[in-house]
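With one protein chain held back, the other chains of the complex are shown just where they sit.
Labels run A, B and C following the written order; every chain starts at residue 1.
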Amino acid sequence: MTATATPTGHTGATKTMTMVAAINDALDIALAADDAVHIFGEDVGVMGGVFRATDGLQARYGEERVFDTPLAEAAIVGMGIGMSLAGLKPVAEIQFAGFLYPALDQILSHLGRYRHRTRSRYHLPMVIRAPYGGGVHTPEQHADSPEAILAHTPGVKVVIPSTPADAKGLLLSAINDPDPVFFFEAIKLYRSMKEDVPTGDYRVPIGKARMVTEGDDVTVICYGGMVEVAQKAAAAAAQAGIGVEVIDLRTLVPMDTDTIITSVAKTGRAVIVTEAPRTAGFHSEIAAVIAEEAIEHLRAPIVRVTGFDAPYPPFTAVEDVYRPNPLRVAKAIRQVMDY
Amino acid sequence: MTATATPTGHTGATKTMTMVAAINDALDIALAADDAVHIFGEDVGVMGGVFRATDGLQARYGEERVFDTPLAEAAIVGMGIGMSLAGLKPVAEIQFAGFLYPALDQILSHLGRYRHRTRSRYHLPMVIRAPYGGGVHTPEQHADSPEAILAHTPGVKVVIPSTPADAKGLLLSAINDPDPVFFFEAIKLYRSMKEDVPTGDYRVPIGKARMVTEGDDVTVICYGGMVEVAQKAAAAAAQAGIGVEVIDLRTLVPMDTDTIITSVAKTGRAVIVTEAPRTAGFHSEIAAVIAEEAIEHLRAPIVRVTGFDAPYPPFTAVEDVYRPNPLRVAKAIRQVMDY
Amino acid sequence: MTPDTRPAAPQPHAPAESQDTAPGYAAAQAAYDAAQQDTTMVQCLAPDGSVVREDLLPEPETRLELYRQMRRARHFDERGWVLYRQGRLGVFPPFGGMEASQVGTAAALTKDDWLFPTYRDTGAALTLGLPIARTLAYWRTSPHGWHMPADLKVLPFYIPIATQYPQAVGAALAERRQGTRNVAMAFIGDGGSSEGDFHEALNFAGALNAPCVFILQNNGWAISVPTRAQTRATDLSRRADGYGIPGVRVDGNDALATYHVTREAVERARSGGGPTLIETVTYRVKPHTVADDPSRYRSEADTASWDAKDPVTRLRTHLLNAGLMTEAREAELLAEIAAEFEAALAEADSYPEPTPAEILDHVFAEPTPQLKKQRAEILAEHAAPNQKEQA
Partner (left out) sequence: MTPDTRPAAPQPHAPAESQDTAPGYAAAQAAYDAAQQDTTMVQCLAPDGSVVREDLLPEPETRLELYRQMRRARHFDERGWVLYRQGRLGVFPPFGGMEASQVGTAAALTKDDWLFPTYRDTGAALTLGLPIARTLAYWRTSPHGWHMPADLKVLPFYIPIATQYPQAVGAALAERRQGTRNVAMAFIGDGGSSEGDFHEALNFAGALNAPCVFILQNNGWAISVPTRAQTRATDLSRRADGYGIPGVRVDGNDALATYHVTREAVERARSGGGPTLIETVTYRVKPHTVADDPSRYRSEADTASWDAKDPVTRLRTHLLNAGLMTEAREAELLAEIAAEFEAALAEADSYPEPTPAEILDHVFAEPTPQLKKQRAEILAEHAAPNQKEQA
C-alpha cells in the first residue's frame, strides 16, 4: 500500500481509504441523498459485489434500492435505460468490463442516442460502473480495456479515475450528471493504494484533467491504472534530469484537450500510455488531437505505449509483458528525448 | 452512374458491373468453388437480401448452402463461429452495420480470440458482410460506420472496398482467408458506380492500399464511401494546381502503413477522411501512426474530416451536413496547404 | 460406453416431432394456418362478426371507441400510401389489417402508462394519443417526429429490433418503485421475438415482478421470412411458461378479444401481479414497407385468405348487427377522421426543416468542448442557412 497526499485544494475533513472503499462511500452518499438512485447488477445486493464495491448497501437501503439482477448484461443496461426514462437514476454494475459486450447494442443503439433522438424530451442520467484492466492475474477474459469503444459512441461520457479521492469525487459527479456516464475502475488500483479522501459530498468535475507531476521536457498522458505506471517512469526520468509532466486525463469524454495542448506546447514531446490494444485505441485519439492542434510544437514523434494487437493474454506468466510497465514508459521517454 | 477504368494490372476478360453485382458474382464463384462455403443471414435466401447481394444464390445452390436465419444477430455470428470450428466457411450477412451491435459479444469475446486462445488448434475462416455508412437517406439507425470498433478488436481483419472490382477481388480474398474478416460495403456505392470487373476467380490481396491519384502536395487517406468524395476534392484541388495523392486503404486491418508513410514523406501533408464519429474513429489511428512514424516529414497539422460526435442524424434533410462531402475535404486540403 | 438397448422412457413434455429436413418455405403457410385452429386462442367475434363469447364483450361505448380508433389507424395507413406515392411521406411500414392487434391492446392503457412501439405500431401510438402530425413528421424524418408531447409516455418508434423490451421492464419497475400503479406496454414482432433481448426482458420482468404487458404481434412474416422459418414453435405465447409468467394467445384480428385479454393483463400488472405475454395472431397483409415487393417471397394467395378476417370489417359488422352504430353515424365518423387527418397533415407541413447545426444539438445537456468546436465548423460551412433558403 502506498499512501498519496490529500487531493489538492480540498480543505475539509478526510479519511484514509482504498479506491474500493471510496467508491462504496460515494455510492452510500448518493443513495442517502437522492431516492431516485438505484443500484443493481450481478451479485451487488446480498454479496455486495465481487470486489465489495456495494458492500453493506443493500442492508442499509433495502432490496428495492440495491438489488441483484438475473445474469444478463443487455437487460441490465436496457432496464437501466427504462428506469432513467421514468425518472430514476440507475447506477448499474457490470461485473467486469469485458462483460459489457452483450450490452453494447443497448449502449450503441440507445444509451448514447436517446437525448439526441428525442430532442431532449428524454435524457438518461445513468451510470454504468465496471472494473477494467489487468495486472492482477484475473482469469481469462477478465482484464479487458474497452474504453475506446465507448469513447467512440456519441452521447456517452467516459470517466476513469486513478486515485481513491478522484474515484469518489468523479463518481458523485457522474451520478449527478444528467447524461449517461461510463465509470471504469482499474482492478489493479482497488486495494493497492490508500489516500486521504474528503468525507461527505465531495465532487471532482467531469472533463478536467489532473496534473500529476510537472516538467518541461516530456508530456506523458494516461489515465486509470496507467497513472501509477507513468508516475514511476517519471520518477526514474527525474533521476536522469528529465522533467516529465504526467497528465491524468480522468475523463476521456469529454477530453480536456486544453491541458494536453498547453503541456505539449511547453514540452514539445508526447508519450501516451494505455493498456488497451494498440490499433485504434483511445491513445490514438489523443495522438490525433495533438497532431491536429499542436504540430508546430512537436520536437519528436508522438509515442504510444500500449497493449498489443493481440487479446490480453490469458497466460498469467506473461501477462506483464502485455500490460505497460514503468520500464516501457521510461524507454519511450528516452526515445522522444533522444530523437 | 459513373464508369471508372478497369482495375490496374488485370489483363483478362471483364464485365461491367455495379458493386452489388460484383459482390453477388464473388459469392457465386465462392459457392461454386468450395462446398464448405455457406451463406446465411436475415432475408438472404428466398428474397436474396435487402440489397440483393445474394440474389439468385439460393435457387442455384439450394436451401442448405444459402439460407435465411431467424432474426438474431448474436446467434448468426455465434453459429458462424461454430460452423467454422467444424470446418465450414461461413459467409454471414448482417442486414445493416448498425445491427452488428447485438453480435459484438460473440465478436469481441470469441471471433477475434479463438485462434489465440487455442494456439491455432482452431481458427475461424468466417466472413461477415454488412452494408455501412450514409448518404442515401436510409431510415434512422441504418447509416452507422462502426469499423473502428472492429479494428480495435485483435484477431479480426477489416476490409472496406470502394469500387466494384475491388469489392469482388477483396471479397474472394476474404472468403479464402483462414481468419475472420469483416467486409463492410458502402451502401452509397452499391449501385451508384459501374466499372469493368474481371470475370472468374479474381483476387485483390488483403493488406495493400490502392493509390487512386498521385500528387506531390497533400496525401488524402480514406476508404469505402469516402474515396469518391476524396477523388472529387482532389480533382478540384488539381484545378487549383495542388497535387493530391488519394490513398484508398482498402483494408484497415492489416493496414498498409508503408504506403501511407511513403506518401506523407513525399507530400508532408495528410488529410484523413471517414464518415464515422470524430472521437476515437479509425481516422485517429491513421493520424497516430503518421504522428509516430512520419513526424519529421510533416509540414502541417494532420487534419481529420469526419462525421461529428453526435449520432448519425436521423433527419435526412441535414444528413449531408454530417457526412463529409467534397467541399469539406477541399477545405481541409486548402487548410494544410495554407498552413 | 455400451449402447443401452432398453426401451425409452416417455418424454415428460413436448415430444419430438421427427423432421429430417430443415423446414422449407412451402410448409410455412400450412403450418401457420394449422396454428390458427389452436383452440386456446381467445376470440370474442368470429371472422364474420358474429359473437362467439358473449361474456367477453366490453361495454358498448368501449366497442364504439375501439372502432373509431381502428378507423383512425386505417385512415392513416391508407392516406399514408397515397402521400408516399405523392412524395409527401417517406418510406414507412404499413400496418393495415393489424388494427385490432394494435388498437385493442393500446386501448387498455391510460395516458399515465408507458408505450414502447416498434416502427410498425403507429396504430397503437395513435390510440394512446400520439398526435397524427408528429407521426407524419417521424416518417418525414423531421425532428418533430421524435419529440413526443410532454403529457404522453409514448416513446419514439424503435428501429433496432427487440431493444425496447428490456427498456419497458425498466420503466415499469421504476413506476412500481415510485409507488404508482402505472404499467409499461411494449410491442414486438414474431421476428423480433427471436432476439436475445426478448428473452432477457421477459425473464427480468418475471424475476423482478415488473408491471409490464408484452405484446407479441405474430403477423406471419419478418420481412421475407415466414414465422415457420423463424422458429419451430407454433404457439409463441407458450414462451411465457419458461419465465413463470402468464401467456395468452389471442385472435389478433378481433379487437374485442385483444382489448379483453390486454385489460386483464394490465389490471394484473397494476395490482402487483407482474408481467404477461400476449401473442396476437394476425397477418401482415401489406408489404414490409411501402417500398417492398412481397411477390419476391410470397404469393398473393397467402394474403387473400386474410381478407375475410379483416379486423375493421369484423367489428363493423358486429356494431351494425348489434344496433350500436348506424351507417349514417359511421359516415359522420369517417368524415371526422378524415378532417382530423387533413388538419394534422397541414400542421406537419408547417414544421420547419432542421438547420444544419441542429445535428449537434441534444447530444449532452451541456455541449462538450469538442461539440462546441464542431458546431463552429458546421456554422462556418453553412453560414446563415435560413437566409440562403430565402434568397
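Here is the rule we go by: a contact is a pair of C-beta atoms (placed from the backbone, for glycine too) under 8 Å apart; a residue touches a chain by one contact, two chains touch by 3 or more.
Since we're looking at a predicted model, the values are computed, not measured.
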Omitted chain's touching partners, listed by label: A, B, C
Touching residue (missing chain; options B:A74, B:I128, B:M193 or B:A276): B:A74
Residue in contact with the excluded chain [from A:E140, A:D201 or A:D216]: A:E140
Listed residues C:S101, C:Q164, C:N203 or C:N253, member touching the removed chain: C:N203
Residue in contact with the excluded chain [from C:G220, C:G274 or C:P354]: C:G274
Residues in subunit B touching the chain absent from view: 38, 64, 67, 69-70, 72, 74-75, 77-88, 90, 102, 105-106, 109-110, 115-123, 154-155, 157, 178-179, 207, 253-255, 257-258
Touching residues on subunit C - with respect to the absent chain: 1-2, 4-9, 11-23, 40-42, 53, 55-59, 61-62, 65, 107-108, 194-200, 203, 206-209, 229-234, 236-249, 259-261, 263-264, 268, 271-274, 276
Subunit A, residues in touch with the chain not shown (by the definition above): 42-43, 46-48, 50, 63-64, 67-68, 70-75, 98-99, 101-102, 137, 139-142, 278-279, 308-311, 313-318, 321-322, 327-328, 331
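Operating definition for what follows: only the chains that are shown with their structure count from here on.
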Farthest chain relative to subunit A (centres taken as mean CA coordinates): C
Subunit B-subunit C separation of Cα centroids, rounded to whole Å: 35
Distance from subunit C to subunit A - Cα centre to Cα centre, in angstrom: 40
Numbers and ranges of subunit C residues touching at least 2 other chains: 143, 146, 160, 196-197, 363, 368, 370
Junction residues of subunit A - those touching two or more other chains: 74, 102, 105, 109, 116-117, 154-155, 253, 255
